[in-house]
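Only one protein chain is missing; all other protein chains are in place.
For clarity, chains are labelled A, B and C in written order, and residue numbers in each chain start from 1.
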Amino acid sequence: MPIPVKPDQSTITTCAYCGVGCGFKAETSGGQIVRMTPWKEGKANHGHSCVKGRFAFDYYRHPDRVRSPMIRVSIEDPWREVSWDEAFAHAAGELKRIQETYGSGSVGAVSSSRCTNEEIYLMQKFARVGLRNNNIDNCSRICHSPTQFGLSATLGAGAASQHFDSILRSDVILVVGANPTEGHPVFGSMMKRSVRRGANLLVIDPRRTETVDSPHCRASVHLALRPGTNVLVLDSIAHVVVTERLYDEAFVRARCDWDDFELWMSQVGDVRYSPDVVGPEAGLEPDAIRELARRYAAGPNSTIYYGLGVTEHSQGSTGVMCLGNLAMACGMIGREGVGVNPLRGQGNVQGGSCLGSWPHMFTGYRFVTDAATRAVFENEWKIDLDGEPGLRLPNMFDAAVAGSFKGLYIQGEDPVQSDPNRHHVEAALRNMECVIVQDLYETETTKFAHVLLPGSSSLEKNGTFTNAERRVSMVRKIVEPVAGLEDWEITVGMINAMGYELKYDHPSEVLDEIARTSPAYSGMSFELIERVGSVQWPCNTAAPEGTEVLHTVTFPRGKGSFMLTEYVPTKERVDDRFPLLLTTGRILSQYNAGTQTRRTANNAWYDDDVLDISADDAAQRGLRNGDRVRVASRYGETELSITVSGRVHPGVVYTTFHFAHTMVNAVTSDLNDWATNCPEYKVTAVEVTKVTKVTKVTKVTEVTS
Amino acid sequence: MWSELRALRDGIDLGTPPRDGEPVTLSVDGIPVTVAAGSSVLLAAGIAGCTVPKLCASDTLEAFGSCRVCLVEIEGRRGYPASCTTPVDEGMQVRTTSDMLAKLRRGVIELYLSDFPEGDIDGGWSQLNTTLDQVGVHRLADDHPYRSGANHQGGVLDMSNPYFVFDQAKCIVCSRCVRACEEIQGTFALTIDGRGFGSTVVAGQNESFLESDCVSCGACVQACPSDALIEKSLFPGGYERADSSQA
Amino acid sequence: MTVIDPARLVEMANQIGDFFAPYPEQRRIEGVRNHLRNYWDPRMRSDLLAYVANGNEGELASHVLAATRLLQTEADERSAYAGPPRVEH
Partner (left out) sequence: MTARVFVPCDALSVALGADEVAARLVAETAARSLDVTVVRNGSRGLFWLEPMIEVDVGGMRHAYGPVEADDIPSLIDAGLLDAGAHRTNLGPTDQIPELERQTRLTFARVGVIDPRSLDDYLAHGGFDGLRRALAMSPSDVVDEVEASGLRGRGGAAFPTGIKWRTVLGAPASPKYVVANADEGDSGTFADRMVMEGDPFCLIEAMAIAAHAVGATHGVIYCRSEYPHSIATLEHCIGVARQYGWLGTSIAGSVLEFDIEVRVGAGAYICGEETSMLESIEGRRGMVRPKPPLPALEGLYGKPTVVNNIITLASVPWILAHGGAAYSGHGVGRSAGTLPVQLAGNIRRGGLVEVPFGITVRELIEDFGGGTASGRPARAVQIGGPLGAYFHNDQLDTVLDYEAIAAAGGLLGHGGVVVFDDTVDMAVQARFAMEFCAVESCGKCTPCRVGSTRGVELIDKIVLGEQRSANIAQLEDLCEVLEHGSLCALGGLTPYPVRSALQHFPEDFGQRNQQDEHDAQENI
């Protein structure tokens, strides 16, 4: 019969894919999800969706799911299925043994932005009360850690200043290093809607992306800069603003530190940042830089949206500061239609940043070195806390290679595929004595694990996510977790096994604890979110239902601070051996490391990473569309097929990193951001050569071994 | 503020986007109702509790006025304007039911039914089913003169997208999918090809959905009132077209 | 044994130094000092200090070297502060 199954139940939840955080209705029939439909009342998506959230949900019932806890002594051994209790006891026992042998600081944990706020909070609590150190990091280390750093430094809050709807009030939209229509599709649709209504779109991106040019949405200025010259170009834009006196002096005098502003003006106002000097170095027309600066400054309401094209550089944090400076200088902050907004990659990257999963910070971006903050948590947890920062994830790997770091509890992460310098990460993991991985599937990283804890997908648990606009929304359990425990219960089990006893009956109690200890969340509760649908932090007595637009009256740090943003060229340079610059990104139908989307029918659109190369560069190398090529850098090499594309300029090649076997992170550089160690994924000097049959066979063997 | 986005409610379709505007008071079937200026008569009627049947209208899309089911009568105006495309005016007096309206709606619905697979109506739960219930017509009589006319029951069945089907036999050419692709998603992958009775929804340059620029966001599936675009996951045994023989 | 390779520590410290270089003298040095204090594991700091003290001063930029020396004092690192806020709530 052609009559469709009618769902018997519908539950509102939040999509776990990207940082847009769309509200969905999970419709079930007989306990099975039959479809996901976008929730009209979802304040992030207003009833819209993308191919991932709307359709790509089958991953949760894929045969590859890990269905039981497993342990093994050596990574050469086969897995042995065990009970949860045995797994917890074994894992905790190993961590304690390592600490006794190598010291308290020899173990750590890393949390996942695909987990809920409550789960991320429990992971940092695990490190602090279970491991008794600050060796806790989160996966935004490799994506948006510079956002938190750079925006905190300038504006005082490491988060988007606006809500998504705000873009409909913008006259000018500046997109820097982001491709919303692919990476944040539902927000991208909103952006296009704003452009169709007359907003002027400005794009800074090395590629001619879909955002630059698509039907009825075209950038009026596109600065296709050479990868790695972000700070140079942004300083040049600031130069135009300063030298042409396009800044909003009244705003700066009222809201910002004037002395720092003058210091900043003297720096960016220098002739070394004039478009005539910068243009040739960045591969841009000087007048295009001027045009973009003038349009942005003219507003009346200009807004900035940016992505990993800003952060994933050795000057990632500096680049973010450039954006904060620019917005303050032009008075484009503190009302609807303006602002500075990071587009977050994963569903809960903002939550990952907010909830204290940092080696140097507690929840709400408060330093562990601050005794008063420590006292709040010591009082809540009834335990003495370490007052010194711990190791960051890359430093944990460095320390593991050096032999001083031996145990790691990884929640829902696949650093072997997604972290920089794959060989270094593998060496680090090999050097550890206990690697605990909590994940939905076996991954590249679980090959190095000793304990495998079956994670629960976002369809299998209760909690909250915080999206890229600081919006905290409800995640609801639609189906039972495959191995019986939700992720937060697993971490609670680990904490208890470490010897610190605690008990929560429901994740709402964890959010209550976050509210008790964190000023920006002080008004937050499941009850409130249930009542109003979703809540943007800060949520407190002054803003009992949350805050849509930040910085309307003052900045959290008081006066806005102009930071000096000297351009320091990356050490990664092209030369005769590696004459091309490789930059990376993502595509609509696949998601990050692809662990979920690769297990859905989304492969129909994109079933492998490909390398985009300009026609010039392809011709020089005798390459044609579809050819297999070897991509080699100073760090490693891999093989990909090419697409000859008009979207990249000569000298630039581009790929995605959705597929494990392509090992793009074996090629990318191991340089990273000066402030946060966020990897420089966006700039790697490479050479591309056609694969001969012999090498191809060799490579395939290597990959499958 | 932001009404067009934020005043949308789950499970309720006001027919046209809610507006931010000065209050305007009118009466619908004698019931006074106050809505924002710029709102449609259809929306006002809904708020007054007078349900007007509709097919091409949705509160997530701008009014289009193609289905001609939401016709009403307005005191002092000629004819039977579509309530979706008629903005409210202060003091306007609207009638949503009359013998003539019932006759016209029935007449329009019969035209739809004359090109729709009968087997897909009983037991269905689409917007079309709701509208048929409201108008009170569910099938053409066996001897109805419209029977055995030209139709699209052998039209395209596009299964290329991994997640949804497009079955032209069930397409009522309301353009909701086309408009959703433009207004909501902004991809402009869908269009109406052909003219008049030959008008059909096509993806791209008359390609399959998978080959076209369609990004599979699902906005078209969400918008479709007649299940011509529908999730494959709702057909556990696989999608099969209803018996295409029109009596 | 050092917690991580000292060469890596030197590289990181100089990279931090590059950022603060354009600031006036005092803020430049205190900026680096504050960053190391607030963001680095103490073992990384002490390893760097030990390495530098071991005749490797020349590997650090002069203001970075000055900052490592300040780390050894208990001065109030908030004076002339040029880095991100240390405590703001």
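Observations on the model:
The working rule: a residue touches a chain if its C-beta (ideal position, glycine included) is under 8 Å from a C-beta of that chain, and two chains touch if they have at least 3 such contacts.
Computed from a predicted structure; not experimentally measured.
Although it is left out of the displayed model, the omitted chain contacts the following shown chains in the full complex: B.
Touch with the chain omitted from the figure is made, among B:S3, B:Q93 or B:S114, by B:S114. Among the residues B:T60, B:T96 or B:S175, only B:S175 touches the chain that is left out of the figure.
Only one of B:A36, B:L157, B:I192 or B:L210 touches the chain withheld from this view, namely B:I192.
In the full complex, subunit B contacts the hidden chain through residues 63-68, 71, 79-80, 82, 85-87, 100, 103-104, 107-108, 111-112, 114-115, 143-146, 149-150, 172-173, 175, 191-192, 194-199.
Convention: only the chains that are shown with their structure count from here on.
In terms of inter-chain touching, the protein chains here are arranged end to end in an open line. Each chain gets a centre from the mean of its Cα atoms; the one farthest from the centre of subunit B is C. For this pair, subunit B with subunit C, the centres built from the Cα atoms lie 66 Å apart.
Inter-chain spacing, taken between the CA centroids of subunit A and subunit C, is 27 Å.
Centre-to-centre, using mean CA coordinates, subunit A is 40 Å away from subunit B. Of all residues in subunit B, only 2, 5-6, 8-10, 60, 117, 119-120, 122-125, 161-164, 182-188, 210, 215-219, 222, 227, 230-231, 233-236, 239-242 touch subunit A in the complex they form. By the touch criterion stated above, subunit C contacts subunit A in their complex at residues 1-5, 8, 12, 15-16, 18-19, 21-24, 35, 37-44, 82-89. Across the interface of their complex, subunit C is touched by residues 105, 134-135, 149, 152-153, 156, 263, 267, 314-315, 317-318, 359-360, 364-367, 369-370, 372-373, 388-391, 395, 398-399, 401-405, 519, 556-557, 563-564, 566, 568, 674-675, 677 of subunit A.
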